[in-house]
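Just one protein chain is left out here, and the rest sit where they should.
Lettered A and B in written order, each chain numbered from 1.
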Amino acid sequence: MSSIIIDTSASRGVTELLRFLLESGKIDAAITMRNDPENNTYDLGLITDASNLDEAVPLIPVMTVNAGQALSSISISRKKIAVVLKPCELRAFVELVKREKGSLENLLTISYTCGGVFPLDTVITEQIEELLPKYKKIILNGEIPVNTRDTCRTCEHFIPMNADITVSVIGECKPGAGCVMYLNTEKAEDFAEDFAGERSDRKFDPSALKKTLDARLAEKEKLFASITKDGPGLDRLLDTFGKCVGCHGCSSVCPICYCLLCDFESANFDYNLPYFEEHLSRKGALRLPPDTIFFHLGRLTHMSFSCVGCGMCSDVCPVDIPVAAVFKKTGEKTAALFDYLPGRDVEESIPVMVYKEEEFPDIG
Amino acid sequence: MIPREDEPMTDAQRKGAVLPVAKDPGDAILEFLRLAVASELADAVILPMKVPSGDSYAWILMNDVSLMDDAVPIAAAMPVQGAKALRSLTRKSPGNLTVIAVMRPCEIRAAVELVKLGQVHADNLILATYDCPGAVQLQKYVDDPEGSEEHFSRMLQSGKPDNTAKPVCHYCEEFSMFDSDLHFGYLGLSEKEVLVIPGSDKGSELLAGLGLDPARDLSDWEKGIDSLKVERETARKSAFEETGEQLRGFSGMLSVFANCIGCHNCQSACPICYCRLCYFDSETAQQDPDALITAAAKRGGISLPEDRIMFHVGRMTHMSLSCVSCGQCTDACPVSIPVAGAFSYVADRTQRTFEYKAGRNDGDPLPLRQFRKSELPGIHELVKNAESEGPSHE
Partner (left out) sequence: MKKEFTPRITSFLCKWCSYTGADLAGTARLQYPTSIIPIQVMCSSRVDPVFLIKAFLSGSDGVLIGGCHPGDCHYETGNYHARRRFAIVMGVFDSLGLESQRLKLSWISASEGPKFARVANEYTEEIMALGENPTRKSIFL
């Protein structure tokens, strides 16, 4: 597999690739982050006309929606689509494909070594453009920008898995050194054929990212410890999730939670009066609406092993509960039970769909 | 359909009983509720209580009088719309527990709408309101609970929302007694007393059972409320003018909702949107992917997730007739869009079209549940009038 070196910034390089693909008719649409200068907002755009690529900011450290989720229904189209997405978004999409909620067949996936994204709060209140120069400097140095999402600061999977094309943004890419795109698959070679740029047989070298990895792992340890810092258990859980207002925004923006009607919003958990009376007689009081902790524990058992730690859930929580940190930590634990890594391999079955006859000797 | 069968009281009939105040109005309300439960006139009450982490409140249904010591009837923030708490308790059936709920007027109004929509069964509920000075914005409260409490106690004294309050509170016209079974009034009165005013037979019976005689004339209290109303009305006018300006035309709508990420938090925080599966989240609303790309091609590109403006406009048509302008949608929005400002503005117009007021408990069914053969004479006329009243729409 080869690579392409272009004498321009990574962002411009990716935009040019999309332009080439659209103009040559190799794809019908491109999906990438855009900037709307008029309203000064960012969004994920589906672009069919190359002239609209002027608005594209493919590598902007902003995630308004997990692109894996946004891709889910569109990817079933027969049209050819190139999509630029962050490593965790691609992993989320792979998880959806395993659940038959998406298809990789007509997609060309372009991902990049990711420096992490800014929380939505920062995006709407501050001029990202002004933050960018500093951000770039920090990530190129293998350090962690303090004001990015906590899940990004602690993300060890910032090198894309399974992308057709990997764009080097942090690590070996030095300012002025040009943009390197690694074509990882036959598909990528086919699509990028005739695209201008110097071909080389340079291989992606993850060792250049060791410093970033170490920094993030250290940060992760700190974050995970903070979740149970005042002791583990029920009280701690109540401290964390007690102020949850039950909006379920965390699950609606979660790329893994694909159910149209979540179990916890279904009639299964509507109660008749005797239910409330039993609680009243036992403890003299109960919270309304009920099932606050139940929702979170339930969601953890239903999907945590597939959590890609994208941080969308924390970002939309109106009461600032660190949902993603808890899900990421718990998810690592539940996935490890099965040597599973969400988004690693589309052929790898989700743990609850398969089993081994000999496993968990301690259970039973 | 609506549990109330008695004639609504006329203002002249309304009188209140005086409750002595030890510390603050909330305290007087608690004492009243303790008595009601202890004398078995109510089985339980619903009140806000601080959550364990101390930076928010939750609704608690309680029948243990000792637990009431920790309740805060007039809470500074409104994390969950009270009507949702009532819905979770009575959606399936009214049951036979007599429960007194003390909530903000907009929460009780939402509950009344939910009764009309069949989502709350109020048969055994006694719905009580109080003079509401406004509620602190949720984000502000969570960020600084102590500071917010200070702000709120000043709001309680003046009866006026300050800059930590939700924007809609500044122009809320129904911050006092509306159509509840009981109302606790204290604005404009001496600090030593709270009036408890029955608004229905249920309320009168409760007072009678407690040996409270509603003999006090309401004029002092009403004067206080009326003077506060004036300011709110002025604020309402200018807020609507401004919102109308901002929302003008499709581009206006686009710019107000420009940051929307399509999380639908606004809808799930809304007390009126009770559908388990919102139409806009359903399969029916999902576009065929090929058709979507073809549609995008006509414009050169579209934004994902698609149909975000459709969602908001659609929701306005589905529920604005019942919108009580409680502001929960804005509080829940992760990107600080003034959702409630827009919805409240639209609701004001759609409700006026039918001379309807969301939350009024006068036996009127929802406007969309009835029609008269001769109504809306010349709907075109009507639209034109509406346009000349408000900011013009090009």
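Methods note: contacts are C-beta pairs under 8 Å (C-beta built on N, C-alpha and C of every residue); 3 or more make two chains touch, one makes a residue touch a chain.
Note that this is a predicted model, so its numbers are computed, not measured.
Within the full complex, the residue among B:Ile46, B:Ile60, B:Ala76 or B:Ala358 touching the omitted chain is B:Ile60.
Screening A:Ile5, A:Leu104 or A:Leu237 against the full complex identifies A:Leu237 as the residue touching the chain left out. Summarising the interface, chain B meets the missing chain with residues 51-52, 58, 60, 62, 67. The chain not displayed touches chain A at residues 228, 231-238, 242, 263, 282-287, 290-294, 297-298, 300-302, 304-305, 326, 329-330, 333-334, 336-338, 351-352, 355-357, 359-360, 363-364.
Going forward, only the chains that are shown with their structure count from here on.
Centre-to-centre separation of chain A and chain B, using mean CA positions: 36 Å.
Only residues 28-29, 31, 34, 36, 38-39, 41, 43-49, 51-52, 64-65, 67, 69-70, 73-79, 81, 120-121, 123-124, 235, 238-240, 242-243, 245-249, 252-253, 260-261, 265-267, 270-273, 276-277, 280, 283-290, 292, 315-320 of chain A touch chain B when the two sit together in their complex. Listing the residues of chain B that touch chain A in their complex gives 44, 46, 51-53, 55-56, 58-64, 66-67, 79-80, 84-89, 91-93, 95-97, 138-139, 142-143, 254-255, 258-259, 261-265, 268-269, 276-277, 281-283, 286-287, 289-290, 292-293, 296-297, 300-306, 331-336.
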